[in-house]
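Only one protein chain is missing; all other protein chains are in place.
On to chain A.
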Amino acid sequence: MVTQFHKIRRFALVLVLFWSAGIAFSFYWFYRGEQQTVLAIARAEARATFEKDTLYRRWATLHGGVYVPASDLSPPNPYLNHIPERDVTTPSGKALTLVNPAYMTRQVFELADSQKNLVRGHITSLKPIRPENLPDPWEAKALKLFETGVKEVSEVQEMGGRPYMRLMRPFVTDTPCLKCHAAQGYRVGVIRGGVSASVPLEVDAAVMGDVITGAAVSHGFIWLLGVGLIGTGARVLSRSARVIEEREERYRTVADYTEGWEYWQGPDHAFRYVSPSCEELSGYSREEFYADPDLLHRIVHPEDLQHYQSHVSDSFRGTPKPLDFRIIRKDGEVRWIAHVCRLVYTSSGAENGIRGSNRDITDRKLASQALHEQAELLEKEVRERVEREAELEAKNAELERFTYTVSHDLKSPLITIKGFAGAVLKDIEGGNLQRLDGDVRRIMGAADKMSALLGDLLELSRIGRIVNAPSLIDMNHLAGDVLGQLSGPIQQAGVEVVLPPDLPRVWGDQPRIGEVLQNLVENAIKYRGEQHKPRIDIGVREGADGPVFTVRDNGVGVAAQYHETIFGLFNQLDARSEGTGIGLALARRIVEFHGGKLWVESEGAGQGSTFCFTLGTRPPDPNKQG
C-alpha cells in the first residue's frame, strides 16, 4: 500500500531533483555568461589593440616611414634595398636608417612578445617580403577567409600551452603602401595581409575564476537552503501524515473489525461510513451502500418497512428508539436485525447525521419464536387438559348428582309403598277397613311414579348419543307436528297456541328437537295457572349465535331465584304438580348436545315465562359423545 508518508517522500525527492536541476542550470547559465563576457572583453581588447596598432602604423605610413638611428636594435632593413635613401646620415654624422610601418610594427610586436602578459601582435601575409612574417596555420586560414570577404576572424586558441583570444583583421593596400610593396605587385584595395592580436586569457580567466567560484558558492548555498527546506518540509509533512495515518488506523481498526454492521449516515442520508461486516449480514458490500443511499431502505422487509421509515424520521428528529426489523439479503434470505442509532454532532455541535448499529439476531429471534410456539403449544395443551378435566369433573359431578337424585327419588316411592302396605296390614289386623281404599291407591300411585321415573331415566340415558342422523329441520313443519300430537291437552286446557309461518331451518336430530318443543309446550300448558285466556306463542328472534327460538306463555312465571333450579333433574317447584320433574332437564340436555343453550326469561311469579333456546348452526358431530 502506498502510504501518505511514501507519497510525501517521493514528492520531496522529485522536488529536490528539480531544485538541483534548476540551480545547476542557473549556474551553467551564469558560467556561460561569464565566459562570453571574458571573451567579449578579450575580443574588445584585441580589437582596441588592433585599432591602436593600425593608427600608429598609419601615422608611420603617412610619413612614408620614420628614420631611426641604425643600431643593432634597428639594423637597416635589407628588404628595403630598393628604396632610395634607405640610409641617411645627419649633418652631425649620425647614421639613420628608414624603418617602414611593417618593420616598425614587427619591432613593437617583438617588444610586446618579450613581456609575458601583454597583447601579442603579429603582422603576416600569405606573400611576406620577410620570411619571418609567414603566417601560422590559424593565421593562414584566416587570411584565406579574408580573401572571401570576411572582415574579422576571432577565436580562442592555445599558443605555447596558454589560451589566447586571437583576433585578425585584413590589411587593405593603400596608396602609401605601394612605396614599399609596389614591387610585390600590390594594387590599392587589394588585401595585402593581416595583423593578428592575441590577448592572453589567463588574466581574465583568473578574474572570471573568482567570480565563478563566488557564484558557485552562492549557488551551493541556495541549493543547500532549498534542499534543506524541502527536506524539513517533507519531514514535517510526513510526521503529521504518520500521526494522521496512525490515528486513522486506530479508528479504522476499531470501525472495520466490528462484529455488527456499523454505519454513519450524513444529514443528507448518504452513507459516510459503513463497516465491512455489512456484507456478512446483508450480502451487499459497503461500496454498494456508498453508491446507493436508498439501498438499506430497499432491502427492509415490506412488512417492517413502515416501522423502519417512521423510526428513521424519528431518529433524524432526535428521538431514536431501538428497533428490530427484517431485511431481505442479496441472496433472498430473510434476516432479523436489532438496530440502535443516535444523532451525532460535529465538534462545533452541529447535527451531523446518524450513527447506527445493526446486529444479526436471526438465531435469537428464531429460537424465541420456536420457544414461543412451543410455549403456545404447551399452553394450548394445558388449556385443553384443564378443559377436559373440567369437563370430566362436571361429568363426574353430574353423575354423582344423578346417582344421588335417582337413589333419593326411587327410594321415595318405595318408602310410600312399604309404609302404606304396613299400614294396610295393620288396619286389616285391627279390622279397621275404612282407610284401606285410600292407602292402596297411595301404594299404586307410588308404583306408577316409580315406573314413570324409570321410564324417564331410560330416556335421559339415551341422550348423549345421536339416535337419528342430523338433518336440516323445517321448524315450522316440526312445530306443527308437535302441536298436532298435543292437540288433546291443548284443547282440554283451552290454550291458544300461535305459530308464525317464518321459522328458519336448522340442523339437528329432528325427533329430539321435536321432544324439546313438546316438553316446552307441555310445560307451558302445565303451568298456565289460573289464567283465563291461556296463550302460547312460538317464535324466533335474532341472537348473537344465530336464531333464538322462544316458547312464551302467560302462565305462572318463574321467580328469578328459580331460573336455574327448574332445569335440575327431578326438580319441581310445586310438589303437587304432575310429572317427574325431568322434562326441562331433558330438554336442556338435548339442546346442549346440539351445541345450543336453553334458558328461561320471566319477570317473576304470575308474569308468564319465555323459554328460549339456540341450536348450533352446524350439523352436530355424530362421533361426539355427550
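Here, contacts are C-beta pairs under 8 Å (C-beta built on N, C-alpha and C of every residue); 3 or more make two chains touch, one makes a residue touch a chain; residues count from 1.
Rule of thumb we're sticking to: contacts and distances are computed from a predicted model.
Look at the chain that isn't drawn here: its UniProt entry, checked against "ABC transporter ATP-binding protein", "Peptidase M19", "Response regulator" or "Pyruvate dehydrogenase E1 component subunit alpha", names it "Response regulator".
Contact with the undisplayed chain is limited, among A:Ser407, A:Ser461 or A:Gln607, to A:Ser407. Within the full complex, the residue among A:Ser154, A:Gln265 or A:Thr416 touching the omitted chain is A:Thr416.
From the set A:Arg57, A:Arg86 or A:Arg442, the residue in touch with the chain omitted from the display is A:Arg442, counting the whole complex.
Residue-level contact of chain A with the missing chain is found at 404, 407-408, 411-412, 414-416, 418-423, 425, 442, 445-446, 562, 565, 571-576.
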